[in-house]
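A single protein chain has been omitted; all remaining protein chains appear in their positions.
Chains here go by letter, A, B and C, matching the order in which they are written, and residues are numbered from 1 within each.
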Amino acid sequence: MVSEQVKYQADTWKDWCPGCGNYGIITALEMALRELGIPPEKAVDVGGIGCSGKLPEFLAINGVHTLHGRPIPVATGIKLTRPELTVLVDAGDGDTLGIGAAHFVAAGRRNVDITILLHDNGVYGLTKGQASPTLGLFIKTKALSKPNINAPVNPILLALASGYTFIARGYAYHVKQLKDIIKAAIQHKGTALVDILQPCPTYNNVYTKEWYEQRIYYVDQEENWNPVVEKPEELEAKMEQTIAKALEWDERIPLGILFQNKTVPEYLDRLKTRIPFITELPPYRQPIEVDGKPIVDIAQIFVDKLVM
Amino acid sequence: MVSEQVKYQADTWKDWCPGCGNYGIITALEMALRELGIPPEKAVDVGGIGCSGKLPEFLAINGVHTLHGRPIPVATGIKLTRPELTVLVDAGDGDTLGIGAAHFVAAGRRNVDITILLHDNGVYGLTKGQASPTLGLFIKTKALSKPNINAPVNPILLALASGYTFIARGYAYHVKQLKDIIKAAIQHKGTALVDILQPCPTYNNVYTKEWYEQRIYYVDQEENWNPVVEKPEELEAKMEQTIAKALEWDERIPLGILFQNKTVPEYLDRLKTRIPFITELPPYRQPIEVDGKPIVDIAQIFVDKLVM
Amino acid sequence: MVDLVFEIGGPQGGGIESAGQIALRAFMLKGYRVYGTREYHSNIMGKHSYFNIRVREDRALAPNLPADIVVALDAESVFTHYNDVGEFLVYDTGVLSKDIDSIQSMSKYLKARVKEELDANGVPHTVEGVIKLLEKRGKRLVGVPLRSLLKTTAEKAGVSLVSISRAINTIGLAVGMSLIGVEVEKLQKAIELFFAGKQKVIKPNVIAAQVAYDYAKQNFGGIHREVIPDGPHINTDKPRLVVSGNDVVAMGKIAGGLRVQTYYPITPAADESLYLEKFEDFPLTPEAAEKLGLERGGIVVVQTEDEISALNMAIGASLAGARSATSTSGPGLSLMAEALGYAGIIEAPVVITLYMRGGPSTGMPTRNSQSDLFAALFQGHGDLPRIVIASGDHEEAFYDAIKALNWAEKYQTPVIHLLEKAIANAMKDIFNPDLSNVVIDRGKIEKNPPKPFPRFKYTEDGISPRAFLGDTVVWYTSNEHDQFGRRNEDPVERIKMQDKRLKKFETAAKEIPLEDKVTLYGDPDAKITIVGWGAVKGAALDAIDKLKEEGINANYLHIRMFMPFPSDYVKSVLEKAETVIGVEGNALAQAAQVIRMFTGFDIPHLVVKYTGRPIFVAELVESVKHILRTGDKKVVLSLGQ
Partner (left out) sequence: MVDLVFEIGGPQGGGIESAGQIALRAFMLKGYRVYGTREYHSNIMGKHSYFNIRVREDRALAPNLPADIVVALDAESVFTHYNDVGEFLVYDTGVLSKDIDSIQSMSKYLKARVKEELDANGVPHTVEGVIKLLEKRGKRLVGVPLRSLLKTTAEKAGVSLVSISRAINTIGLAVGMSLIGVEVEKLQKAIELFFAGKQKVIKPNVIAAQVAYDYAKQNFGGIHREVIPDGPHINTDKPRLVVSGNDVVAMGKIAGGLRVQTYYPITPAADESLYLEKFEDFPLTPEAAEKLGLERGGIVVVQTEDEISALNMAIGASLAGARSATSTSGPGLSLMAEALGYAGIIEAPVVITLYMRGGPSTGMPTRNSQSDLFAALFQGHGDLPRIVIASGDHEEAFYDAIKALNWAEKYQTPVIHLLEKAIANAMKDIFNPDLSNVVIDRGKIEKNPPKPFPRFKYTEDGISPRAFLGDTVVWYTSNEHDQFGRRNEDPVERIKMQDKRLKKFETAAKEIPLEDKVTLYGDPDAKITIVGWGAVKGAALDAIDKLKEEGINANYLHIRMFMPFPSDYVKSVLEKAETVIGVEGNALAQAAQVIRMFTGFDIPHLVVKYTGRPIFVAELVESVKHILRTGDKKVVLSLGQ
């Protein structure tokens, strides 16, 4: 637990709309970091572009606001270089599941130890309310002039198909529960996805607070719920159980940790098969010169090119 | 059935390696088109970049070789403009599930009536055998200097998560069965994915003919196999059954039609809610001028901008 | 001659947009031409936003400052715009005691500058302090109790205060309008026009206007400015429209036969596509309907997953026979770089409407710039010419949108149509466009195409006849290819095909008339030439008029086509002038560099602006005079908040 003296939120004025779900997310994130004892300078929040992507601006931890759709690769580069940092991604549903979907999928394949907070509001907030990849087919929010003609993608299932090793869902207005989920996600060693149902009162008048609150429930309140794969042979059964949860939506919406796979090595551990000392000596820690001179024994690298 | 006189394959020499699975795919495709009675000028094959993406070059039907990862958007543009055409995509696993994964996902959301033939060879063939998104973690093919450190993505599950309405798997050396699957895919009204297990004898010495043939089986030979969703309420059960198949791999690999959803409207049918006459009068058929003059009644379009 | 500037500011998302739109219409009804510039943040609600409205008799094409009237709907507007005030400031007496430090949404840099100025003048950091300062400066200050007038309005309308909270904008606006004698009926008509059909909104706003006028009459009967007379365009039979640049491009595309538009939302381009979505299903003229046996046409508008998809999909549509286009801004164009080259090598006609905003990178997404010229000319890899045009105002934008579609098909090439945020978001009155001189020219299309089809046939002019996919068998590839579109690496064929692709642009350069490429405004023999492009036009035309009044004779060379570039003509004009001044909206003076590339002519004096705000007439006039006085090489403009 980091002392309350330490500030995680910046002085910057938050230019979100009143009542926006993002306020809940930023508070939950702050609480999670504080409770986990991660000091501001050891955490990095990598934002996409969107209302959601502005989150790093409002924090007093390291912040990297990137390009639309690209926070995952940037976060990956940071983590691989300096693994001691807690690396978070805050990005919208458009950012991660639309323009950035190729990176979203690839992140699952790599399993780098980053935590993705997906602000799932069903709309493109910052560009004034167009349908996002999670908005249902034929739904017409007030910002749309005509009903949506694209069907939604299922983020939980997509993450599962892509190999994510931690998949959870939270709700922006349940700050405490969300905080706990984020903590678990950060503590998980591997790529973690938290799909956060985030009401956008300005543009999404369908997936509202009321709508969600009639449907959401926490899976851990069900008997015997255990989403954790401890051994490879448990994988299939756990996946099936997660998939069943993933398919729920219209009537009931499950929240909580939906899947966690502890059997898949994190990317740096995989890299160890190539560079045995990489976790002790990640790129950041490696010297590259002595007195401004190269340190590599280049002759040894050249040796198989030698002709004499 | 189009007469054998009509040529579907071009005179061009096929510059694939001897024994490449792509030969099976091109033959199956030709047979499918011929049996379906689709004349060469009414079919378009849209290729990605890769060994797979060369396929249109070797055909005598309309051919559009595109950019790496981009055949799906190009095919979509063609289909929306001239829906009478049978529009196919031939592209690699790298193309569709790696660099083009955002389009792969978005295609599921749109459900435009195109057929995607995914040449799934586990490698980047044309760039000399790097690991593709379907190669297993820690697998070392002969072309790799070190074992693969990315985990594979599951194409069937990914398609399901993205909303595909037809999902099948074929095997490149089973030409007849593959032909039947391709026919069904073309006949399906909506986006159809055929994940084609395609041995690459040059670079992939793990997923070989022998390896596959020890594992593959056809789902339709199982009792009561029915992958078709005819009514919305069947969706969940059918999805679960497909997912179970999607998770099979190491020991048994299911082939055949794994999922088909007839309850989801195709994109042009959705567009009808906006442009009622769009299916009779798709963009291609619409005149845009009379004697070189515009035909739109522009005054009516301006009317709400009028200030007088 | 009336040349009035009316500025109104308030918080984003709170009705300021409507207030500006209504004001524009009111001035039009009063018989004037109008130009409304909009400034806002990349934010949905709460940050400061404003409209600068230029009102003139003959032509209104650019913003100007100072503003004769500034209406400040909140305290932040007062702090932000007090230096814009030419004559009147209308402000809310309810915020007089507001301290600048209590305004969270305001930029700390602006705060610091304001405080410094207030301190220097010995007044407190409150709205009241500002008012005192302006009093010292002899400005006319019009305090209005907005809240209480809103309450009156609510009572009169018989509705709750909350339900009409946005009418506060109308009240502020109305007070401003009353000061210059725009009749309340005109304002009310403007309200009706803007909220067309929404009776529930119209009514309280009409009442609010009346309440405000009544209040103003009672309280400032004496201080109002010389009332503006009816303008020359009052009650004429030439109908006028009020459109944004986004609107007008959409209209041009519809007229030009667009059938497929793809887009991924981005500021300041998305509104064009949203407008097209409205007219996905549109009526034909009775004559065309008769001839074609059809009543309506349709445009398929697709919101794609990203800009890469948008351009590739538009290319697919083009190959299948539709006129297709996409619309984006800088970040989107960057993502389209590869597909641009694809369109280039397969010679796919496609139009990319590019709205420039402040860069680089995400930059200042809601602000103006002209910094994507290099990108438009050179984005993508390889030897890759294209057609690049830039419109200078709303009328040009309309016709250019049509020409772009023609040129794309005629020369079988991507056409990049450049516009600035300053045009995209500016509201301007235009006369009903005249389609009688508009031509739709689809170029060479083969009626009876052989099978297979030599899509890339070598021809004299470099242009091969097209056939659409499905008309016969047609082949395309992103690889170098032969005349049949089949992959080819033979060196001899490669040269022929590459030469063919370049030849087309020589043909275009020859065929496209000079007047579509460049225009010289003003006295052709003037010794001073201002050279610019895009929205610089508006400011420059006004500037040469103002300079003439001061005895300085300058003309304005307006470049509309950057590729193929009208090198000979531009060079001859520039070489003829004694003083050449380049004016543009970017930091690198990109057009000046491009002109040097294409002509060798080195523009000796530059006026550049890259604050993200448009060029105001007054600062341009000043900068030209400054250069003439000092011989300075470069002036950096910075007017406007």
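Observations, loosely collected:
One rule holds for everything that comes next: contacts are C-beta pairs under 8 Å (C-beta built on N, C-alpha and C of every residue); 3 or more make two chains touch, one makes a residue touch a chain.
The structure displayed is predicted, hence computed values, not measured ones.
Listed residues A:29, A:51, A:67 or A:131: the one in touch with the omitted chain is A:67.
The chain omitted from view is touched by exactly one of B:40, B:69, B:163 or B:190, namely B:69.
Across A:102, A:219 or A:264, the residue that sits in touch with the chain not pictured is A:102. Seen from chain A, the chain kept out of the figure touches residues 12, 40-42, 44, 46, 49, 56-57, 60-67, 70, 72-82, 84-85, 102-103, 105-106, 109, 271, 274-278, 281-284, 286-290, 292-302, 304-308.
Residues of chain C in touch with the missing chain: 41-42, 107, 109-110, 113, 330-331, 333-335, 337-338, 340-342, 344-346, 358-365, 367, 369, 371-372, 374-375, 377-385, 477-480, 482, 488-495, 498-499, 502, 586-588, 590, 593-594, 596-597, 600-602, 610-613, 636, 638, 640-641. Counting the whole complex, the residues of chain B in touch with the unshown chain are 13, 15-18, 49, 51, 65, 67-69, 98-99, 101, 124-128, 130-131, 133, 145-146, 150, 202.
Basically, only the chains that are shown with their structure count from here on.
If each chain is reduced to the centroid of its CA atoms, chain A and chain B end up 30 Å from each other. The centroid of the Cα atoms in chain A and the matching centroid in chain C are 38 Å apart.
Centre-to-centre separation between chain B and chain C, using Cα means, comes to 41 Å. Residues of chain B in contact with at least two other chains: 102, 105-106, 109, 271, 274.
Looking at chain C, residues 277, 305-306 sit in touch with two or more other chains.
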